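Moving on to chain A:
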Amino acid sequence: MLLEASHLNIAYGDAPAVWDVSLDVDEGEIVSVIGPNGAGKTTLINALAGLLRPRGGALGIAGTDLMSVASHDFCRHGIALVPESRRLFAAMSVEENLDIGGYRSAARRHRNESLEQVYALFPALRERRRQIAGLLSGGQQQMVAIGRALMARPRLLLLDEPSLGLAPAVVNDVFAAIGRIHRGGVAILLVEQNVPKALEIANRAYVLEQGRIVASGAPEPLLARAEIREAYLGFAN
Partner candidate 1 sequence: MPSVTLLGQAVIAGVLIGGLYGLLAAGLSLSWGLLKYINVSYFALAFLSAYLTYQFGTFNGIAPWWSAVILVPAFFLLGVLQHWTFMRLRVTELTSLVVTFGLAVLIESLIQWIWTADFRKYESGFSGLTSKIGPFFVPTLDFLALVSATILAIATWSWLRWTYVGKALRAAAMDPEMASAFGIDHRRLSFLLSGICSAYAAVAGIFIALIATLAPSEIGTWIGVAFAVVIIGGVGNPLGALLAGILIGFAESVTMAVTQPAWAPLVSFTILIVLLLWKPRWT
Partner candidate 2 sequence: MAKYMIRPSRRAVLSSLAAASLVSAGRRVYAAPAPIRVGCTLALTGPLAQTALVHKLAAEIFVADINKHGGLLGRSVEYVLYDDQSRADQTRSLYEKLITVDNVDLIMAPYATAATLAAISVAQRYGKIIIYSSMAQVYLATYDRAFPASHGGPHPEISNPKVILDAWASTPHPPQSIAIAASKFPSALFEAKGVRDLAQKRGIKVAFYLEYDFPSRDMNPIAARFKDANADLVWLGCLGVEANQLIEAMTKIDYKPPRSFYLFPASGPLASAPGGEGATAFSNYEEHPPMDKFKGADVLIPAFHERAKAAGMPYTRVDFQAATEFAAWQMLAAAAQATSSLDDAKMADWLKHHQVETVVGKLRFNEEFNCGDDLSKVKQVQKGKWQVVWPVAFRQPGTTFIAP
């Protein structure tokens, strides 16, 4: 297994948000996490990225225990995050944002190579490399957020609702890009509210409700379950 999380408990102050969640992602996999608003998806993915520290449970990547690793060292272990609502460094240029993504020393050595890969994936960014990131369109900003994470040369890419607020055509582009990244050998954990898309692309999926995993498995058997179809696709049959 690449990423292994077991029995994670995550809380904000005294308010617990995620209970006893176990989840894993293997090399070469795309794993989706779906669930309603407020289920704890962002909480979970941020904990996997090191931004939030779990109260209990175990977290490891490729055999390394992450529980005692400093937040700013998570990326050294091959984890990169495309956060919810992008969180670009808005006043900095596109290329500066990408450089922050490639800040860790192992990534710096491959800067030019990584930049080429990102620009090949998102040609629109190459022309806009000197523009201020905060002034780009939503879709372009999402490209920068993904590109920034790729600059870290991750083994596991964490994506939190990359389709949020984007037009359907742009959503398709973003999912196409995710597919290409995956084919390039990067394992992917995807949090999505766009359930059809998330399940279409995934090898496996987890359903998170009220901070707990309520179902998991391959997409087809999950979709075969009436209560899941009703809850996430809006029809029972």
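Simple rule for what comes next: a residue touches a chain if its C-beta (ideal position, glycine included) is under 8 Å from a C-beta of that chain, and two chains touch if they have at least 3 such contacts; residues count from 1.
On how the list was made: all candidates are chains of the complex that A comes from, given by their letters.
Since the structure is predicted, the reported quantities are computational estimates derived from the model, not experimental observations.
Among the candidates 1 or 2, the one in contact with chain A in this complex is 1.
The touching residues of chain A, when paired with candidate 1 in their complex, are 49-51, 70-76, 80-81, 83, 87, 89-92, 96, 99-101, 103-104, 108, 148, 152.
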